[in-house]
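All protein chains of the complex are present and in place, except for one that has been dropped.
Naming follows writing order (A and B), and every chain is counted from residue 1.
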Amino acid sequence: MGKKKRRSGVLLLASLLILALLAACGGGNNGGGNQAQEANGAGESPKPADSAAIDTSKKVELQLYMLGNAPKDLSMIESEINKMAEEELNTTVKFNYTTWTDWDQKYKLLLSTGQSIDLIYTADWTQYSSYAKKGAFMALDDLLPKTAPELQKFVPADFWDAVKVDGKIYTMPATYKEFVTGGFTYRKDLQEKHNLPVPTDLASYEQFLLGIQKSEPNILPVFMNSDMKALHWTYMDLNKSISSDVPYGLNIKYEDPANVIQYWGSPEMIEELKLYKKWQDLGLIPKNVLNSKDDGTDVFPSGKAASVFGLNPTKYNDAKMKMEAVHPEWDLAYVPYATTTKIAPPVHPIHNGFAVPKNSKNPERALAFYEKLVLDKRYNQLTQYGMEGTHYNVESGYYKMVGTSNTNGFPREAMNGWAWRNPEYMLFDKSYDNIQEIFDELDQYQTPDKFLGFAEDFTAYQAEKAALEQVEKQYLYPLYAGLVDDVEQGVALFMEKAKQAGLEKIQTEYTKQWLAYVEESGIAK
Amino acid sequence: MNRISPAAAPMRMKPQKENRLYLKKKKGILQELVKNRVLYLMLLPTIIFFLIFSYFPMIGIYYAFTRFDFNTTMFNAPFIGLENFEFLWKSGTLTKLTLNTIGYNIAFIFLGHGLAIFVAILLSELSGKWFKKITQSVMFLPYFVSFVILSVIVYNIFNYDNGFFNSMLTSFGMEKVDVYSKPVLWIFLIIFFFLWKNIGYNMVIYLATITGISSEYYEAAQIDGANIFQRIWYITLPMLKSTFVVLLLFALGSIMKGQFDLFYQLVGNNGLLYNTTDIIDTYVFRSLKVTFDMGMATAAGLYQSLFGFVLIMTVNYIIRKINDEYALF
Partner (left out) sequence: MTIKADGYTKLFKAIAYTVVILFSLVCLLPFVLIISASLTSNHAIIREGYHLIPSEFSLEGYQAVFRFPEEVLRAYGVTTTVTIIGTCLGLFCMTMAGYVLSRKDFKARNGFSFYIYFTTLFGGGLVPWYMLITKYLGWMDSYYALIVPSLMTPFLIILMKNFIKSAVPEELYESAKIDGAGDFRIYWQIVLKLAMPGIATVGLFLALHYWNDWFSSSMFINDTHKYQLQFYLYNVINSSNFMAQMGISTGVTLAGDMPTESMKMAMAIVVTGPILLLYPFIQRFFVKGLTIGAVKG
């Protein structure tokens, strides 16, 4: 009986294998094939195009990539958009989201593996300038007048200039003016109750903190977590640095951009670190702050802390709204650093934008579509606020969400469409009035952002940069948290290690690039 | 002429001979393939699988020697030699990192398996169906706690200001201990949490192996009057040896690769602890978070791989000399 059965066993096995392989290959082809079909398939319905200059005879599907999480009702919005886009541009769009899990890694992969992506979000914090410099995006200078002339007119010329990297435009900037500068957020009710100074600089802030510590033992004077740079940034902001985050231990003052100062190891730095040491000794900075896992949401509504530094006006307002919902008897107030420093640059144009990656197959259609997204009210409001009636209502000119954020499948700006905000079509929640008030106040100190336009090229000192990152975490962060007993000695050790990692090489090269930028952009004047 | 010919003759002969050998060998392979065709067929999915998902992507190792640019593909990117490896020793910590990584891994391997064997033996000798069921399941629980969540719990236990541990010390009238500024303590804590999380997993392997031991051995031992300790010592432990050696060998190859999440989540940004808790993986992650250069990332991986490769080849060679049974390949 053996032989026959063995045969059938072998046959069974072989056929299983073949099936599995076929299935695998088939699956692969399907995935790719469908897309190809959709992309190339049937130019049957050539529609007269709105923007006359581009050829829309062929139907294409655009791949748009945005950071963050997709809203629950995305597919509903997507199909509405596609109905219009198909008719007007013979185009459909797929909105893809990276989620916040490993978004920086994914962002890099999307750009470097040759996938065909037509539109992708850019910002200063996604390293727009570096990517542009390394050639990840398509230069848009020649395409814009042809494919998105309206958009080109709509965005002011100085915005286009500001996003240029090596003289070329690589992203389409947002035009909505907002301030993301920092400020002190504090519990006004407690400040008044105990007759404490209003925090306007670090000295008065310290008095405020100590007062809280003395009279409210159950509340933390200030909330901090393991991101110790936040404190350092505040310090730099208040000292009128050109940016809170000039890298590699350099400092550049806002008034004098051509003068690059050696900050690490300087007496000023030691003074800064001694302040943190003092705060640590006074118990204002939690002892294990470097390991704190607290992400800082709900510090105010839960009554955990009496102040937070660094929040921008919008964040402050969020916190205030949340707190008042639970504890209407408490009061939160905000002092922007700009009231002290008189420097308040509104967001730099590169802060929000969309670029066309180098591997895009349909750059023309991408730009035409993006123009619609910004300038066509139907496209714009649909992608920012959802479907009127289902997701939101307009009440006396204000945005009103239907239901709560726990039931609404598309809350305000759920698609993270920060980049295609159009000030003319924007709808605001009632609470936005508070923010506008702060913005108006900041307007009087408005100054241009001199720093973000600079595109650093770190190819020459990549290894040193990576090594320095480690040294900073290991030796500088404990100093930021005030955990090193002898500050001078700690700084000396840190400097020794930093120099070993190649600090001088980095600084020399960076300074050279920066000065060239100052020269070229004329910001020193 | 005469002087040349003797030398020339064998040279002419050689190809022929080789050819014959080659033919013979080829025939041997064919024969082997035909004879064991079923076995080969059964192995085929595995072979194809690793070819596609492991060997094919290995081409990417070449990235380690090039400078990445969006305008080039992998193969026309400029070759830059060992430049990508530089950042590893630039900060002057490579030796320390290497030693830390190896040290922790050795502790993980030996303590991890030792304890797992110990607990597996205890459990296998105990009776009480429900007791065993429940305890085994409970020991598996930590495996499901992700390190992100574990780190939150650990912080809640050990933080200085209001941690569980310190509140307890104060309530007993003792001094608080600032655990997060004591690097040496973390050697033990990290090993402890590794064991805590992984013992359940390893224990199952040994439990399954013990289950596979024929009960005839134990019956014979019982008749000979061996007590329970002797039974464990003379029967159970030797039977577990081969499993242990294989797992040990397996682990040696990745001795330079660390439990990234364990270290990264528990230590995080706390530079005070890096001297004793930094391993290669955490270092590479932190260093490249800003630049995220794939050439440098690949270079670091290659450094780890080469070390493991040399080690495992040597150890496996030695083991095969001693006892072929235990060798990995």
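One rule holds in what follows: contacts are C-beta pairs under 8 Å (C-beta built on N, C-alpha and C of every residue); 3 or more make two chains touch, one makes a residue touch a chain.
Please read all numbers here as calculations on a predicted model, not as lab measurements.
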Touching partners, among the displayed chains, of the absent chain:
A, B
Which residue of B:Asn71, B:Asn227 or B:Thr314 touches the chain not shown here:
B:Asn227
Considering the complete complex, identify which of B:Thr98, B:Ser181, B:Asn275 or B:Ser305 is in touch with the unshown chain.
B:Ser305
Out of B:Leu122, B:Leu237 or B:Ile318, only one touches the absent chain, namely B:Leu122
Residue among B:Ser146, B:Thr170 or B:Asn323 touching the omitted chain:
B:Ser146
If the missing chain were put back, which residues of chain B would it touch?
32, 36, 38-40, 42-43, 45-47, 49-50, 52-61, 63, 118-119, 122-126, 132-146, 148-150, 152-153, 156, 162-164, 196, 199-201, 204-205, 207-212, 214-216, 225, 227-229, 239, 242-243, 246-247, 250, 253-254, 294, 297-298, 301-302, 305, 308-309, 312, 327-329
In the full complex, which residues of chain A touch the absent chain?
1-3, 5-6, 9-10, 13, 20, 24, 27-32, 68-72, 74, 96-97, 99-103, 105-106, 109, 112-115, 123, 125, 178, 180, 182, 225, 227, 230, 233, 244-245, 294-299, 301-304, 310-312, 314-315, 318, 326, 347, 351, 405-409, 411-414, 416, 418
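Following the convention adopted for this analysis, only the chains that are shown with their structure count from here on.
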Of chain A, residues touching chain B in the complex:
6, 9-10, 13-14, 17, 20-21, 104-105, 108, 111-112, 114, 131, 134-136, 226-228, 286-288, 290-293, 358, 458-459, 462-471, 473-478, 483, 497, 500-502
Contact footprint of chain A on chain B as seen in their complex:
37-38, 41-42, 44-45, 48, 67-71, 73, 83-84, 86-87, 90-93, 151-152, 155, 158-161, 178, 180-181, 267-272, 274, 278, 283, 286-294, 296
